[in-house]
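With one protein chain removed, the remaining protein chains of the complex are shown where they sit.
Then we have chain A:
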């Protein structure tokens, strides 16, 4: 179990339920996910907004933010060390201007793909038999050679 846990921790693969994975691979969620580690502004449905650094985004677009400043509709500002924003409350996410959209998405998705473990190709029964026969012939030749060299 421990080994599996570590593998999950260190791979770039998106983790979550199969539904979350589906959203990640099939919607613009991957773009929001690519914003992890960046400073952004989130506009919420109740006209308040939050500025901060995105730490993680889950499969439903719930977002956790650190060093956040929450501004309510009245204009009051509150600083928070850590905030979790429920996906439904998000109206907009301001994307950094410099970020190219399509390359970012492609890069994000290729990151999660990872490398499939290289599996040695399974040989067919026919091929196995042929190899076996080949090895038998080689062994036979070897013994014949030895016998010849000993007699001479």
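Just so we're on the same page, a residue touches a chain if its C-beta (ideal position, glycine included) is under 8 Å from a C-beta of that chain, and two chains touch if they have at least 3 such contacts; residues count from 1.
Everything that follows uses one rule, which is that contacts and distances are computed from a predicted model.
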item	value
Chain not present in the shown complex, as UniProt names it (candidates "Proteasome subunit beta", "ATP synthase F(0) complex subunit 8", "U6 snRNA-associated Sm-like protein LSm3" or "Cytoplasmic tRNA 2-thiolation protein 2")	"U6 snRNA-associated Sm-like protein LSm3"
Among A:45, A:113 or A:134, the residue in touch with the chain that has been omitted	A:45
Touch residues of chain A, complete complex, unshown partner	26-29, 31-32, 45, 61, 87-88, 90-97, 99, 101-102, 105
